[in-house]
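Complex shown without one protein chain; remaining protein chains in place.
Order of writing sets the labels: A, B and C. Residues in every chain begin at 1.
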Amino acid sequence: MPELTYREALRSTLVEEMDRDRAVVLIGEDIGVYQGTFRVTADLLERFGPKRVIDTPISELGFVGAAIGMAMLGLHPVVEVMTWNFALLAFDQIVNNAAKIRYFSGGQVNVPIVIRGPNGAGVQLSAQHSQSLEATFAHFPGLFVVTPATPAEAKGLLRTAIRGNDPVIFLENAALYGMKGEVPDGNFALPFGRADVARVGKDVTVVAYGRMLHLALAVATQLLEEGIDAEVINLRTLRPLDTETVVSSVSKTHRAVVVQEQWKPFGAAGEIAATIYEHAFDELDAPVERVTGADVPMPYARSLELLAVPHEGDVIKAIKRTLYKDGIKG
Amino acid sequence: MPELTYREALRSTLVEEMDRDRAVVLIGEDIGVYQGTFRVTADLLERFGPKRVIDTPISELGFVGAAIGMAMLGLHPVVEVMTWNFALLAFDQIVNNAAKIRYFSGGQVNVPIVIRGPNGAGVQLSAQHSQSLEATFAHFPGLFVVTPATPAEAKGLLRTAIRGNDPVIFLENAALYGMKGEVPDGNFALPFGRADVARVGKDVTVVAYGRMLHLALAVATQLLEEGIDAEVINLRTLRPLDTETVVSSVSKTHRAVVVQEQWKPFGAAGEIAATIYEHAFDELDAPVERVTGADVPMPYARSLELLAVPHEGDVIKAIKRTLYKDGIKG
Amino acid sequence: MQRTEDLTREELTAALEWYAKMVLSRRFEDAAERAFRHGKIGGYLHVYSGQEAVAAGLLSAIRKDDIFFTAYRDHAHALYSGSPPGAVMAELYGKATGLAKGKGGSMHLFDASRGFYGGYGIVGGHIPLATGAAYTLRYLDTDRLCLCFLGDGAMNSGSFHEPANMAGLWGRDGLCPIVYIVENNQYAMGTSVSRSSAVANLASRFLAYEIENERADGMDYFTVRRVASRVINQVRETGRPYAVEMLTYRFAGHGAADLFQPYRNRGEVTDARTRDPITLLEDRLRAAELLTDADVERIRREAEHAVEQAVKFADESPEPAADELFKDVYGS
Partner (left out) sequence: MQRTEDLTREELTAALEWYAKMVLSRRFEDAAERAFRHGKIGGYLHVYSGQEAVAAGLLSAIRKDDIFFTAYRDHAHALYSGSPPGAVMAELYGKATGLAKGKGGSMHLFDASRGFYGGYGIVGGHIPLATGAAYTLRYLDTDRLCLCFLGDGAMNSGSFHEPANMAGLWGRDGLCPIVYIVENNQYAMGTSVSRSSAVANLASRFLAYEIENERADGMDYFTVRRVASRVINQVRETGRPYAVEMLTYRFAGHGAADLFQPYRNRGEVTDARTRDPITLLEDRLRAAELLTDADVERIRREAEHAVEQAVKFADESPEPAADELFKDVYGS
């Protein structure tokens, strides 16, 4: 299996799918001439021409909406939002059109559109540019919400997204673009709604997704030294949520910690925790712990920003609370 | 105490606050000449003139943003959104400006703005006009999210909202505008973050807010006949959430049902349930039940719509499940 | 107003069919309003009475394989493009036999097989869709085109501005065969154009996007139709967008709940009714001796009959099955 970066995994999947199917087009700001803010679309303008790699004005509402119209007529647009923060300007198009047209048309048309770009905090991008919006989108039926954490997932989930018939909110992460990993060859695809047991363990289940997976894995390795054997579940998609995999893990470990980058209130971890309780209440030996970002707009100063995002120490403490080992160092 | 409708309670509070403080202005679509889609602003144009009752074009992003600018300069705008669905077009202004300006300016300016209008399903308004968006907004720090369920709350919470220094998402409900109730005189105000024990009971805690409160109360009355004595908590505000009142109730009843109108995944009930578990895990004798709307865009047909929203029967069943009385009729 | 003398016999004859369609849609709207009052139709109901010449003039000029989008005031558009009145009424009734299986209702009529891509409830929200759809028609190497109907009120939204600019850009390469039809009926709910738009001439706004544009009398079917034919030929040929502002008037309230209409006086409505597009067309066809009293009577009766049948069909149709609730959320 070749090693690819997360970025290359995305880019090569775009190339493969565009080679395969002329219906696949790219649209977004600075994806062509500029090569993409994070270079995910580097050289694709040259390769596929301006009809298929469409640079747009700064008109998120307009070009997301236009892409939905394209999808209704049979194209498979892959829209790049420079960051997901800007997609809030297109929120109406995403939730009121993309997510609902199939339904209110009585199934007459599909909206096969992928909207992709980096989600979550970068480094010191401050309040307007650091939001992790998965819970916001995952609330709306009609959307798929996908959070690839590795290069293989970037490829496998993007392929499924592009070959599907429905709108997909594809949440990448700027910190991951440079990450390397093995990626299966060929038409490798990963199904939606199937979580991955990223690490098998027996003492506690740590549920994570996207960038937070790596935090969870690092913690798991670290805790082994202390004799704590954590199982790490990587959700891969939030809508649909793979309740079964999570619940069966918790039924084994009897303890769960959910990690999310964003604000705690009404965030993704709340939903995941509530779901665990609903299906494994009698299995739980301790309350589910939520590890989340601080409930504040993201501050610019690095020192404050570091206080605002979850760290290994937070996960370790949460794990120990579920094991009633709070007193112990860590 | 006089009896007022929910609509009159809102309107009279606007009048009182506008009489008190020239900084209070109203802005929105068809609030003046047209008298307001739900007549909450009836006759206010005549009373206060076009400088203070500002009819706008269909420009949600523009006029919500303009109102934020007004608030930054010392006014206290009360913005009417014809329904909250349309406010999704202003989502960027609300979450990236209103909620964050105070923070990223280092506290230099406040954004005292109230955005109000009907939230949730009406009757057969179909998919784009039937959304209940409380969870969507309550995720964002910097916002208050308020859900008045009675005329008294409409008055008391609106006054607090207008006299405050921060952006308030004020979620009314079309079905409640005609509802009558006693409303205290004078400068009656209700604090944010203080839930109301709407009915004292001992067997199970039903947590609700907004229109769902009335469903919960109706069910509580009905269940008395079967010897089930439910305590009903009316949250009044979702951000901040009054964890204490909820938890102390659950600590007494050992059972909880949360009722919400909207889609279950990543909805408000998930957060409330997770919070209950976090604070009262050892007190719970059964998993917290969530009663929610169906996870679909709202269909138009009345028969389908009725299947999509929560009913008394759903709450009754949920309560009985927490009491392990599923087998029993209801 | 297009002078009758300048019209060809062919144009006049072809209009007969559209006269009948306009009569039908007017009757249809009347019936829909009645059904609303009787609680048979729920939610919002926005009728098209007064504006018939606009949709009729445009939709009579396109090809069968062309497509169009509009907002929630959409019944006539569906009827004109050939959707069966029964299926349209059934949709308003929320029945399983409706155009969208009863899931969309009045605001979301949809008949993709006839080129009608909806029916949208968020003001302006369909304009980006239509613009992207137009791009697609050229991307697929066809010479089909797209009509995008929008209200005067919608022009003040970002949902208009952003795609209009993109259409201007794409049009340079012949990649945006779209006609924007501003149905200027003078009001957006209770707000007149003069109170909502900083400029009076809405067509002129398209200059900001380098989109050719013009205004026309939207009450006169022949004027609309002439403009439509010319513009549609041009757009089909060039792949460049074009905008027409059609000056028209809404006879009824904004929606069925808009009873008092404090924003206009009765006199204004009465005046406007003197230029009822249906009467205008009728008079011209009579003058051209293509229509007799008997014809008018027959057409009226046929329309009434068709509407009665549609109502009956809707009334007797079944509710959607309960399991429809969870269908059509996802396609895969």
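Heads up, the rule we're going with is that a residue touches a chain if its C-beta (ideal position, glycine included) is under 8 Å from a C-beta of that chain, and two chains touch if they have at least 3 such contacts.
In this text, all values refer to a predicted model and were calculated from it rather than measured experimentally.
Trainee: The chain left out touches which of the shown chains?
Mentor: Taking every chain of the complex into account, the missing one touches A, B, C.
Trainee: Out of C:57, C:151 or C:168, which residue would touch the omitted chain in the full complex?
Mentor: Of all options in C:57, C:151 or C:168, contact with the hidden chain holds for C:168.
Trainee: Per the definition of touch given earlier, which of B:14, B:68, B:135 or B:259 contacts the omitted chain?
Mentor: B:68
Trainee: Just to verify: which one of A:12, A:126 or A:243 makes contact with the chain not shown?
Mentor: Here the residue in touch with the unshown chain is A:126.
Trainee: At which residues does chain A meet the chain that is not included here?
Mentor: 29-30, 33-35, 37, 55-62, 85-86, 89, 122-129, 294-297, 299-304, 307-308
Trainee: Which residues does chain C use to touch the chain missing from this display?
Mentor: Within chain C, the residues touching the omitted chain are 156-162, 164-165, 167-169, 171-172, 195-199, 204-205, 207-211.
Trainee: For chain B, which positions touch the chain that isn't shown here?
Mentor: 25, 50-51, 56-57, 59-75, 77, 92-93, 96-97, 101-110, 112, 141-142, 144, 164-166
Here is the rule we go by: only the chains that are shown with their structure count from here on.
Trainee: Among all chains, whose Cα centre is located farthest from the one for chain A?
Mentor: When every chain centre is compared against chain A, the largest gap points to C.
Trainee: Using the average of all C-alpha atoms in each chain as its centre, how far is it in Å between chain A and chain C?
Mentor: Comparing mean C-alpha positions, chain C is 41 Å from chain A.
Trainee: Centroid of chain B to centroid of chain C, CA atoms only: how many Å?
Mentor: Centre-to-centre distance between chain B and chain C: 37 Å.
Trainee: I need the residues of chain B touching at least two other chains; which ones are they?
Mentor: Expected reply: 61, 85, 89, 126-128, 295-297, 299-300.
Trainee: Return the residues of chain C touching two or more other chains; collapse runs of consecutive numbers into ranges.
Mentor: Those would be 100, 102-105, 108, 120-122, 125, 158-159, 329.
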